[in-house]
Structure formats: C-alpha cells, structure tokens
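My questions will all concern the structure given below.
A protein chain is absent from this complex, but the other protein chains hold their places.
Our next item is subunit A:
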Amino acid sequence: AAGGPKPLPSSGPKSLREMPHPLATSSSEEMGPALTPSPDLLLPRSIADKDLSLPNGTPVDTSSPASSSSLLNRLQLDDDFDGETRDLFVTVDDPKKHVCTMETYITYRVTTKTTRAEFDLPEYSVRRRYQDFDWLRNKLEESQPTHLIPPLPEKFVVKGVVDRFSEEFVETRRKALDKFLKRITDHPVLSFNEHFNVFLTAKDLNAYKKQGMALLSKMGESVKYVTGGYKLRSRPLEFAAIGEYLDTFSLKLGTIDRIAQRIIKEQLEYLVELREYGPVYSTWGGLEVELSEPLEGVSACIGNCCTALEELSEEMTEDFLPVLREYILYSESMKNVLKKRDQVQAEYEAKLEAVALKKEDRPKVPTDVEKCQDRVECFNADLKADMERWQNNKRQDFRQLLMGMADKNIQYYEKVCGTA
C-alpha cells in the first residue's frame, strides 16, 4: 500500500489495504495487521456528509466531477470489495409475523457488522418491515438521483392468489430484500448514504421518517431538479446505446420468464399424469402374483419421480423466477435514471443556448450554466460507472442463476436415475 496511488483528500471510501499508516516507514516489516490504524483516524469525509451537498440536497463530490469514476476505477483495479477488504456486512433474516389490531405484517431482522467510522457501533440488529425498505429505496432515489438504485421485490400481491404469509412467499421476499441491501452495501457511494445508515441502525425508524417529511417541505428545489420539463434534442451515443441495450435486455428477460413459467406449468401437468400412472402398476401387480415384484418396483420408481419433479418445479418457482423479475424491475428503474439524465442535460443545453442568444460579451460563463454543466458531467460519470458495475454484477448474477438452473435439472435426473 505504501507504493499505491495517493488518494484525493475529499474522495470516497478506501479499502483498508490502501490506507497508508500515519507512522509508516518505507520498510514493510512494520506494517502488519496489528499496526493497521482504525478507520476513525484516517477515513476522509464521506460523500454522504451533509456539508458537501448542494443546496437542493443532492450530495456531490466537490472535487472534479470525474473523481468518483476515477475512484471507482482504482477500486476496481484492486478487485474491489472482495471478502478481505469489505468493511460493511448486512444480512436480512429471521422473518416474524406480527398480529396487531389494525393489521398483520411480517418483519425481518437486519443485522449489520462494520468497521466504518460512520457507524457508532460495530454491530447492529434491527427489525424492519417491507414499507421500511420501500421508504429507504425512495429516499435513495431522491438523494442519489444520478445512481442506479437496486430494485425491491414487487410491492403488491393479489390477495387470494398469493398467500402473503406462506413460508415460500416470505422466504422468496426475504432473499430479495437481502439482495437489495447487499447491492447497496457493495456500492461505493450508496453505502455511505445517511438514510441507509439510519435504516441499518435506528431503533425507531418511524420517528426519523417523520423528521424527514418535515425537511422535505423545505427542499422544494429537489423536486425541480428531477423534473426539469426540458426537452432533450438527442441522447449522446453511449447513453442511447445503454437505453437500447436495456430495452432489448428486459424484453429478452420477459421472454425467458414466460418460457420458464410455461415449463413449470407443463411439468406440473406431467406430474398430474404421473400420479395416476404409478398406482396402476400396483393394481396390476395385485392381479398377477408372478409379476408383482417388478410391477411394484415400477410403481415405486414413478412415485419417486413425482417427488423429484415436484421439488424441481418448486425450486424453479422460488429461486429462478424471482431473480428474473428483479432484473426486469431493475432495467425499468435504470431507464428512468437515463431519462433523468436526459433532463439534466436538456436543462444545461437550454440554459447554454439562452446565454448564447444574449448579445452581451461575457468573458465568464454564468455560474448557473456552470452548475448545470457540472451536474451533467457528474451525472454522466456516475451513471457510466454504475453501468459498468451493473454489467459486471449482472453477468455474475446470471451466471450463477443459469448454472443453478442447470444444477437443479441435473439433480432431478440424478434422483430419478438412482431409483430407476
């Protein structure tokens, strides 16, 4: 780490490895895990620090607009956030049902383990329900409009069709919520968001929420920032390409979702027939003594086939389909971020044009236009960086998902083979 690149003073989080020891000499022997300083001493101000935010509430890097992307590049070179360098761990587990007079709902335990300075304690354990996650996501979208916020599992379920309190539904939701928090944890900017911090640590989240509502009325500008009402002439090529990619991507995922559902449906219909098929062999065996042994054997084998098939269909429903749907939701929210970016760029171009039309010779570009330019460049940089990270994660996620699908099918055949 001694020979590593010097980090910018106001840029974001560092991995512990990269941090130079204040007492470090050139010799490496004195560097050891025991001498690694606590993050409190060295961690520079986080991006999420309120001092650095714009008047409208948007937190922004005060150094050059490109810094967050170059920062990310550096981190990516270091194989960012693998097990050893991570300093924040979040898990969602232990779903519990709560029955109150007004309603019944499920809470999940959110456990946090961290060495970061932003957290007062190294460990936290709180209980949260779905609306809390939903609140968090909205807050993140508001406060980090230039970033891609991971999706939540679907909010509404048709009552009567899906049992909100069934084990399978709750478990599927829990996995998705866990994924959601982990994705935020992995993000170099989002994980330092103050709302995220409160979500993980506050005993009474509702009190904080109410406080936030009061502040919102003061931040009328933030709404304006997001809905500019300007029209963009043309999207830059690279973002147009991203847009097109997302369109095709979500289309293909939708198709895969339908195919997977169809397969499950066909498998269940096959199962129905198999359930009738097996016992007939038993009946036959009852009528013919000499053949009863092999016939009973066939019957039992078919029974095992049924069990294995049921397991396969269940696993596909619970593990495979939700991830597909999650990515479709992700694509949708990403397209919205692209649109917001367009808005920001449109505003900048409009203001620039307005200035150009004024005949006064101004040596200096007005700060208003400068600010817009900043915003555009920030947005572009953040978005690009996030897209790269998203692409990488997506590749890994799908690799795992599809390998999982192949595995489940292999296991099914192995189970049937074993009994045959």
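The criterion applied here is as follows: contacts are C-beta pairs under 8 Å (C-beta built on N, C-alpha and C of every residue); 3 or more make two chains touch, one makes a residue touch a chain; residues count from 1.
Everything that follows uses one rule, which is that contacts and distances are computed from a predicted model.
Missing from the rendering is one chain, named in UniProt as "SNX4 protein" (options: "Dynein light chain roadblock", "Radial spoke head protein 4 homolog A isoform X2", "Large ribosomal subunit protein eL6" or "SNX4 protein"). Among A:Thr104, A:Ser125, A:Ser166 or A:Asn409, only A:Asn409 touches the chain that is left out of the view.
Of the candidate positions A:Tyr281, A:Phe320 or A:Tyr348, contact with the unshown chain belongs to A:Tyr281.
Looking at A:Lys210, A:Lys339 or A:Arg399, the residue that reaches the missing chain in the full complex is A:Arg399. Considering A:Ala207, A:Leu291 or A:Ala354, the position touching the chain not shown turns out to be A:Leu291 (whole complex). Residue-level contact of subunit A with the missing chain is found at 245, 248-249, 252, 255-256, 259, 262-263, 266-267, 269-270, 272-274, 276-277, 280-281, 283-284, 287-288, 290-291, 294-295, 297-298, 301, 395, 398-399, 402-403, 406-407, 409-410, 412-414, 416-417, 420.
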